[in-house]
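Left out: one protein chain. Kept in place: all the others.
On to chain A.
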């Protein structure tokens, strides 16, 4: 097991390095940040000064060498626009995204597993059909539209919730609810399918024949075996959230990493782009590791 983790860490480190090299050179191909930071009528002298100030006048290979040397010392460089260390900016934003992702995925896990299991157990019933419809709607609703609709309904019409921002628990309700919908729809479907096939397997038939209670069949025998595909999909969905929920963060004014990354790309804020990519990549790597570990916990065969 330890060896597996070690191997995984090594391959992830190599991919992370590859990512840094790729993003470093690709981002520098996209254009001159001086053109975006300075006003259109800025003089050539101002542009030269800006580039000199940020080391953008050196040949690109020298820039890369400097960047990697700084990185080795744990220095991610300064933001070109904000006159602050890039890593600080990214970590501040990442904390918001992490909270959003954690809260949302915990709620999704509980709700989707519960509804999906019950639907599988009562397959063909009204509840099952309703759950399937819910899942379809959830998986296909565009979050931009849902978010605006939610603001119109709950803030403008009913006046129950603040439109956007942070500060109180009420500010979290709409963003979490909007982010909840899609993974809930997808995972509910996976839970249902996986549980159905588990329920049809010989060991469940045996358990039923022995007179084991339904509750026990669902929650003790089937759930554990049906969880592997569910965890895989949940991992994908959680990774998408960690990468930043750009639309939802933008609409609700959440200062998360998704919006930060998009802004940084549009503004050619190279150091922030790189720092944001490294931080999210690291987070996704850690999450994948946790998923592997949970596989091992659920299925003894994987442990060996």
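Keep in mind that, in the parts below, a contact is a pair of C-beta atoms (placed from the backbone, for glycine too) under 8 Å apart; a residue touches a chain by one contact, two chains touch by 3 or more; residues count from 1.
Note that contacts and distances are computed from a predicted model.
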| item | value |
| --- | --- |
| Listed names "Molybdenum cofactor biosynthesis protein MoaE", "cytochrome-c oxidase", "Peptide/nickel transport system substrate-binding protein" or "Phenylacetate-CoA oxygenase subunit PaaJ", with the criterion being the UniProt name of the chain not displayed | "Peptide/nickel transport system substrate-binding protein" |
| Selected from A:8, A:28 or A:82 as touching the chain missing from the view | A:82 |
| Which residue of A:160, A:203 or A:219 touches the chain not shown here | A:160 |
| Those residues of chain A which, in the complete complex, touch the missing chain | 30-32, 35-43, 45-46, 49-50, 52-53, 79, 81-84, 89, 92-93, 96, 148, 151-152, 155-156, 158-168, 170-171, 250-253, 255, 259-260, 263, 266, 268 |
